[in-house]
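Heads up, one of the protein chains got dropped from this complex, but the rest are sitting where they should.
So that you can tell them apart, the chains are marked A, B and C in the order they are listed, and the count of residues begins at 1 in each.
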């Protein structure tokens, strides 16, 4: 069974991932993997941090003559463009709603605070790597996964222009924006999952997607809109389409009783606005235990929605592999 | 580590649960456990199914002289009031958005279709049992978990009278209603969880809560409302309260970077309207593979929100035990 | 994936097992399962305890119209012939080399001490049940598992007469005997397992077999005899047999590098002599903390080798299902 273990810190020597359970014989299409990493990479638009790194993974193991061997696959991305001095001065000042404070508490003060350390969004690069491998496994099985920006800064399905305008406006005010990403998994057979804890399809997707930083909620199909529906509206009537059982609507998001029903799996995740903003914020100095004000300098994204698309797709691809017992 | 395995079918001989990893020496307060089961039990209001069962668990193992032994604890609830004849006639007609169709596909047609079989809401009784044991473990640690109806049938925080009125109106129209339950976990220390897949606090809660039938979405803190917030609104400023670091708001729902921050963990789950409604619905006969109309008879709840409260609390209690490594 | 969770105590209400991951559609051949339980059952020879119980499992879930549904399968065996008074008097006197003392320590004195409680050999009945289900899964795949008594009371491959003579001699002296059981798994394909921790075929077999009480060692192929061999003797030369690669010898016991090689998997387990003997023994009173002498009364087996055969086979069958990813 495909498993992944991500390691690394924003300002440490390197980040990476070990994938176990990769079936042998998969042609590791590095061009595709790199294109996925590039979708996530910073520095490609006015909306992103100015940090620029090649994000070129080095394969340490598990691949031989271009194909996976079935042994653990380790990929490493070196950290090259780190400016640790940006963070020293705010070492004791946790950024509100970031992992600084909880990381400090959980580690007894031993966390690598530089750039968020292991909590950094940079750790989504190895997740994209893992997700790209999962996509390669799903490709010959006819399963595709796409994500799009469903909502951003209060705008439903914004155009690129609307999005950029809203993001630049937020940045001008030293602020950041959030939104909703919608993922769609097509080509899944009916019958994957189970109602039980640990095997439930929705629970499996959720476990992978909540491991993406900034995700604060997930729903399937009509999601929280189901709260206001009657059963007769929410239920998806069955019909026949060329001998195959389908549903006329998909308010269930392709899952009933914890098991896929053959329709597209459709899910929404809410991405909270980036917590690192330049606007002054109240915080507590964890060394002196005094209340104080924090002004984050460094380089930060006012919006991560577009960069998060391949991350969400990758996390979903890993969930699908788990569901398909790959 | 506390684990639970739920077994049984709605119309089989019995339902139950095996709990492993229960610490030895816990006084098994059966009065409390029974009171939790009674909160969930059917037949106590006009809003519920008329099915009446004592739901009295029999402890088969793991308890000696009133205390847990640390060995696996098995509790069994016999099924007594089953009317299987209600279901025979719709054996081949899956109810839209219920687990009938997916259960049929996943089992190659070998599922116990009577009353939804293993997919039945009745299986939440052993979950409540497990959750009650988890609550007993959390009680001396000062952790409490409560759930309330945040929204039902389109009404925000309805009064009991409003709720009953809305539910009876739906039932009169052979229909059902959905809603949102809000759970609050108080007394958790900061520092539980991790950002990583499998250890992430939000992912752990989600995995337990999606295993509750009818849950189609989960969010933390301000949830999907975060999509429209700016970072400066969404971020929870730190302040000092008697030497303890707290946050002035709790839009994060008590979790940052996958780790508890010491504030209440607050989550919302959306409960879809009960799929079993009497109103005629379109379906497909799985034996003859013809489109047809379904009229569900049997006994069904037009609203399960109130009965789901101890289920959601119990699932959350199990998640908390997992987080606290109990 | 097939998992089993065994519960119960020797003198509690019942013992049983929950099996999850049983594929749907398996005809549950109860006659076969009962025959396996009868092989293990006590009271069938002069060598066993006089305790007599029908050991008839009641299926609570997971089976519908004679076939498995894929939902968790719970089987329960009621305890009927319990004589708890036998044990009360030695409540505080742990039997040397039994689980009494460690069970006491691990549970902080809350263990069910009657008849060994959860540590009793009686708990192997649900293991045999689980193993029989595993055998049913393996049968259509052509995999068979057999165990035999390789050594008993110092006699290599004893005849039934030799065994009975040795056992009765031990019992006459209020003593017990040990031995070695050899298991053989035939029909396994090459390529199952991996060298890595957790996936290693030998480690998987060992984990299942050490969960059988009284097993104190396990080895594969030539086992501890390999210590005195040269590589040239120990290595199994490859040859071709009808186009299939085989080995001329099987000192490796069918496993190389943690992966099956297509030859029979052959393993030995050493079964320690039953610790419950009537002969007076030194022990410590755990309540008064004084050294004292213990005379075990109750009913005990001077030899469990023959009864352990279906247990070892069943444990190995579960291991094989795990290896085959069933």
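Here are a few things to note about the model shown:
The rule is simple: contacts are C-beta pairs under 8 Å (C-beta built on N, C-alpha and C of every residue); 3 or more make two chains touch, one makes a residue touch a chain.
Since the model is a prediction, treat every value here as computed from it, not as a measurement.
Only one residue from A:8, A:94 or A:179 touches the chain missing from this view: A:8. Note on the undisplayed chain: of the listed residues C:99, C:115 or C:183, the one touching it is C:99. In the complete complex, the hidden chain is touched by one of C:30, C:148, C:168 or C:211, namely C:211.
Within the complete assembly, residues 4, 6, 94-99, 101-103, 105-106, 118-119, 123, 151-154, 170, 173, 175-180, 190-198, 200, 202-204, 206-211, 213, 215-224, 226-240, 243, 245, 247-248, 251-253, 255-262, 268, 270-277, 279, 281-284, 286, 289-291, 302 of chain C touch the chain that is not shown. Chain A meets the missing chain through residues 5-9, 12-16, 18, 20, 24-25, 58-62, 64, 67-74, 76, 106-108, 110-112, 117-118. Residues of chain B in touch with the missing chain: 20, 70-72, 194, 196, 325.
FYI, only the chains that are shown with their structure count from here on.
Both copies, chain B and chain C, contribute mostly matching positions to the interface they share, with over half of the numbers common to the two.
Separating the CA-averaged centres of chain A and chain B is a span of 27 Å.
Averaged C-alpha coordinates give centres for chain B and chain C that are 38 Å from one another. Along chain B, residues 6, 106, 118 each make contact with two or more other chains.
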